[in-house]
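One structure is given below, represented as structure tokens, and several questions about it will come after.
Every protein chain of the complex appears in place save one, which is left out.
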């Protein structure tokens, strides 16, 4: 197609992978060169996803580094934990750039990964080499990088919501509590009773209470922004909807503030960042307002009665929480404007 | 029908009222004597609610205290805020017992009502006279009472989740944060863009952040249980489901505890109370597990990393959060077993 | 508990089975004597269904005819196709009464079963012995029977909607087309991509077009009512909701009729039947109006432009379409009033 960059997608039969396909199809500078899957290799991709009929005519290919080396410049790994850790060194050795959507390269310390993921970590050298691609906070590091650890969905929403407060020392880092809510698609396409329609429709529940593997990822980011160790309480809830994350974060203010001052802080902090939108005082975002888009919308409220601040941040877990941010990282790696191919409007209603 | 008590329902065209009808129809000791509504008087109740065809053949009657005096022993007020404050004195003067499902008599201090509800409070003498009917905490006071202020849906779920911890001084009352999630039926049958299907389906949002009128009601209860003033941070979220409230409460422990000790505390505290069920350590309730029933299910988790405790409590907002607890209060008022007519199984799935 | 009849439930971990438990718990004349399951035997039933905590304390037992013989008078089979065919002769030989919720005994002709179910049929003698328990049409036959084939969910809704028209020769039997819509719970608790939340939420599709196994069951019933062979076109659609079936049936009228005449026909036909409710002309039932109840609600419309009649019939697929009708059949078998234990109000909203 005459596009500049050739991308391979590995693990395209999951929801993160198929969302990458949707986004890259509209990217003006990147073409999808090949799609790989450990299952269904040899069958048309559209057999797994009929909505792609007539749009994607490619067959799924068996995972093969030599093939990727020939066909692609950059590889997106939408693979399960563990697979990325194994594939990545080979891909880098082959001279390819890698954007990993799994959790394998996000935590800098292997022992923390092992503790929360209950599996061996990737090699330390690669953990060090990986750039943690939370674009609005560390985007500069992505420019020219060859290995991006694309952030998790919860860490993206939570970290963007808390970073300005920690960076400016508005809150006491020891008091942070985040109550997160997610749609079901974050759990992927794998079957489980918990995601069986009749079980989760018209229902909600908390899960992995105090042991969600995104906790140390959030803490790593917040500690870096705060310049000191941050430990948080983090709870995740499953909601009867497909897409969307809403994170409600609470912390004690270090001094009295008003709603307007808080809005102003956030607006200054994210000035010039196209994908973070701050609501005016007294207004709070809904997940549907970012549906299908790469936005993170944020609302803040000061509770004068308790001197706490409440931050509401929302994203589409499959876009800003996965595939969209991966494309944003690609843009940064390649020296493009970060919104290239991503400047579209949420689907509403 | 030869039943012992005759009940009138005022405001039966709202969801709380129609749920009362469902429950009382199966109550062995109470008959529905008359149904009143400020709108639609003279038309069959089943015209407003076709699911009641052949079950309820009564017509709606215009609100009339004289009529109630003749026909009923007890009056359930499922009326909007303000209407209850006006009707109640007349009903009590007429010798009727009153169970008020609105917020008019829940707050003991009129000025607090005025501050949060933005309208004048009920007369002080009646605020004092009203028994706050959170059955598992103050049920003894309901026995023989003639005016019950039936608790709000959020206060029921939150207070039951936090009472054992405050009563036993396990937590620091200054650190309580509650993040609550509710289905849409809590907002009633009145139309609003916020409850328009296309707006709230596949969507979630926070609302009335730091200004929900249930905040002072929760604080009043928790203060009473704790024996000291309690101020909390309280946020409500709207979820794309019809029924159900899930409240996630966080607080700092006063000393280290284990999950098992926490479960044990809750089981002891609610021993013998038929409608509170405590999950074993590591398990958390889902709203669907109490759907259509009067249960409040609770799960607890200690986070050793932060020395905080997390409590998850769920109810059906229309049953334990409204009509079911109202019937439970009726049972207590009349000296019946509190579970009379309420011992049914959640509808699952 | 001093109840008259002892019931065993086999296959209680499916949705039909657990709904039977909900209904029988409130039945005044029947106690649940034992619960059997091919999986999870030895574990508490409430482990599979936490909403039953404190309500059902029984353990699941391994399927064992001798045990059933000792403990029960009647056995409900909520087992997969094939299992019922095998178990039933043994249970009858042991002197037990059987109500089978599977499809194994519904079709009188084994070869038709084989053709549509793609498996061998039950023994012919038992197919003959089985009473097809569509209570409003053939209820008399259930009295005193020892083997009931409980009708399928679609056949119940469709047959009740068309029977009056065929019995009174209002329609041409060669012109019947039924377009049926069902909630997801009809597919049971077994996992499948089709019932994965993220796939079927905010989605609808047709399935098993022109090859649904309920087709011959409907035709068998309609043929019997019409006194002649009836062949229909029948399509099923999956809807993003948990409970509920809505069947829209179309047929050519044999002579011009009005809406009012049609309503009148249906009211006469179902006079005295407590669970069929006919809407007035111009009104049509919604599935939620029968949610959790044993009702079948029906609306009719004559299209003068095409001389066709349209019938809308709704049921809760797990109640009137499975467990509720099974209890209704039990009542008929035992000589009780057919509504015993079933006279409850739909859960609305």
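Letters A, B and C mark the chains as written, and numbering starts fresh at 1 in each.
To be clear about the criterion, contacts are C-beta pairs under 8 Å (C-beta built on N, C-alpha and C of every residue); 3 or more make two chains touch, one makes a residue touch a chain.
Quantities reported herein were computed from a predicted structural model and do not represent experimental measurements.
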Omitted-chain contact residue, chosen from C:57, C:203 or C:228: C:203
Hidden partner chain, touching residue among B:119, B:143, B:169 or B:196: B:196
Residues in chain C touching the chain absent from view: 177, 179, 181, 183, 198-199, 201-207, 209-210, 231-233, 235, 237, 239-244, 246, 248, 250, 284-288, 291, 299, 301-303, 305-306, 308, 310, 312, 349
Chain A residues touching the omitted chain (full complex): 15, 18, 21-22, 25-26, 49-55, 185, 201-202, 242-243, 274, 277, 279, 283, 285-286, 288-293, 297, 344-349
Positions on chain B where the hidden chain makes contact: 15, 183-185, 187, 189, 191-193, 195-202, 240-242
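Operating definition for what follows: only the chains that are shown with their structure count from here on.
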Chain at maximum distance from chain A, centres defined as averaged CA atoms: C
Distance between the centres, which are taken as Cα means, of chain B and chain A, whole angstrom: 39
Residues of chain B whose C-beta touches two or more other chains: 201-202, 242-243, 285-286, 288, 291, 349
